[in-house]
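Worksheet: one structure, shown below.
The complex is shown incomplete by one protein chain, all other protein chains being positioned as in the whole.
On to chain A.
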């Protein structure tokens, strides 16, 4: 969108005319009598359509061909119409007659079905009523293929005009289809009724013993997808008694042998639900065991990982409800070396659930194996799983602790840290039982980078101050950096030292005194300060009471934190195979109502229009008066003048609103339509809430200054980098220094990738740097960034900061501290030297010669492999304040162009340029050799990016 317009008007004209020719050719081809030429033409059109080009202006010509007797051509025409009908409802009406005719074709049921299917896809209210008659007839069609298509068609039209469908009694007709003699028709009718039921919100599919019989019969005869529709309908039924449930289960259970995984899980869904209605424990057991083998088969090695993933998620639910189903077969949950990580983690989850006193030996052996693998995430989860087993199975706890002990001995950093966290939980569950590993634990104090591991270790020391002889020295060491530790570690230090003092007053006296002092006076964290105050007061009033409080009994922990509560579990069991089961969430909690989504989308959609590279431009009415139109269907390079573009945007907005219109959401419709055509982009943008607004107005209001080369954003802070206090990660920052006129600005793009945290109160500070850069203000003007959001902001930079004597390095980066409400992040922002070129200071020819002869300059020859003509190069460089000083010829007659720039600190940079047909040769002269690569890079940026 921001491409310069001046230079492209000629190419756009030529592409326009070329484009016009293409359209003309297509039109001619479509109007010919030969089927082949028509077919080829429409193929080209659909190809363009798929690639996002707009070919809607051909609608009248294409629609003319609807009545062809050639089926292939007809299908293509239909495809085209489906795509454009919603943007052009008026024209779609043209197609109605043809649909009506085809739907009543006497000879060919295939044609009838095609017409019915297609017209349902045209979601235009205007034409629905014309389609009702043929649809009604098709429901009674003699051919089952037509009837099954008609069933789905009713659900499609219900989406478009529900009132009309109800008025005309079509839902009644749809219900009647349940009595159809053909299984596929019944299955599709079931499916359609369920769709309508969802959008209507009232029961459409009456489930009673009679309809259940119908569905069961159909299920036996229809294809796999039909079986799924039938099963999913049956799963909603509430059987009257155990007997009925058992009878249905008997009919459903053979489906477990189907080779379509979807059918298997849908059958499991009914089995799981209906088992609750059975009384006889033996029948329950037998039925439950029928699921075992089919479920395990979903995980066998040949199966696609995607299928395995969904299966594992569901098995996890199923075994919590009925553990008997998978008791013995733990081996299938052993990880394969080549399993994707998401499968491995899920398998560990299931293994932890399956672990019992009989199989723990086997599981532990396998888990130990995993702790030696390479993938960090997997290894940590394996260690954690060992810990879960220990807490779950008291009898096996010792074996688990031994396994963890072995993990400690590996000395692999992340294994050790994870083990310590896990051992902390074990100590909580089984106090004073496994003291023998304390010694080995205490050997690993150095490598604790992870705050959770560190806090865990300190907790353990505090807990065993009486056993660990040198606890006082250890704690003293930890306390040394007390002020710099993250909050959770600070808390643990405080508690542990308190315990030390209470148990061994002599050893802890000094330590607790200093610590309480620091915590109350120097710490800003209110929780910590308060806790320190409370301790202090307790100690000064009643030390015995303090002892009681600090060593109070804690609630025991169990493995139940990983189990799902029963109510949710039952809900999820009803959703086996559905997305709900994958997210382990109730459907309501992740499915938004259509309207909500739409409302929030309206704003976004307009953004999209601006963002899109390939606009769907040109509409039929424009086409007629512009003869060729400005859109270029077959040209990938998108060059149109900005004026036309703004017009297009206008149309886009209209299209968007029109689409919205179709859905009858007038109340939420934005006001864009009223904006007069002449108005430019800026006021429109300002009407758009959210993102666009955040960009400071300078960018848009000073278009003349955007001529400076725009340095692309670089990711400077990745999501995985934690803040300085390691409290939080999930913030991603992209940044770029830009030159904007004579100002230097820093563009920041802040993205919040956390789930639940909000970042705000941003501030930035630079480390000392050679060019004395510093931000005008430490605070950054920026709205809070909510989870999933991105904000773009801009700060001005001046050159009055403190100086660093270190010469700049390649690539030149500035270290910054980035403050947020949650943590401080440190990172580097790379910078192009071009940003530092002074816009005012120029060098005279005289001065240039003087400088170039100076002895203390570093000189270097470089070659840039780009083709650019001297005039264009001069424009580009001068726009970025790299000025042409003079042109001269050297002794061999080669033309030498002299350029020079001054840096903000007054240093002069010189370049002699020789153009060759394939590249440009540069002779660079700079006052300091470290600037050489930077200058080369900057010139590269200017010439290639601009």
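Criterion: a residue touches a chain if its C-beta (ideal position, glycine included) is under 8 Å from a C-beta of that chain, and two chains touch if they have at least 3 such contacts; residues count from 1.
Methods note: contacts and distances are computed from a predicted model.
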Check your understanding: Absent chain per UniProt: "Cytochrome", "Signal peptidase complex subunit 1", "MHD domain-containing protein" or "Dolichyl-phosphate-mannose--protein mannosyltransferase"?
Key -> "MHD domain-containing protein"
Check your understanding: Considering the whole complex, which of A:128, A:575, A:769 or A:925 touches the chain not shown?
Key -> A:575
**Study point:** Residue, one of A:140, A:243, A:331 or A:888, that touches the chain absent here
**Key:** A:331
Review point. Which one touches the absent chain: A:104, A:136 or A:258?
Key: A:258
Study note, to complete from the structure: The listed residue (A:29, A:127 or A:183) that touches the chain absent from the view is A:183
Check your understanding: So which of A:56, A:98, A:128 or A:149 would be touching the chain we can't see?
Key -> A:149
Point to revise | Residues of chain A in contact with the chain not shown | key: 43, 46-47, 50-52, 72, 75-76, 79, 86, 108-111, 113, 117, 120-121, 123, 143-145, 148-149, 152, 155-156, 159, 182-185, 188, 191, 194-195, 197-198, 220-221, 223-225, 228-229, 232-233, 253-255, 257-262, 265-266, 293-294, 296-297, 300-302, 304-307, 309-311, 329, 331-332, 334, 336-338, 340-342, 366, 369, 372-374, 575, 577-580, 582-583, 587, 590-592, 594, 597-598, 600-601, 604-605, 608, 612, 659, 662-663, 719, 753, 787-788
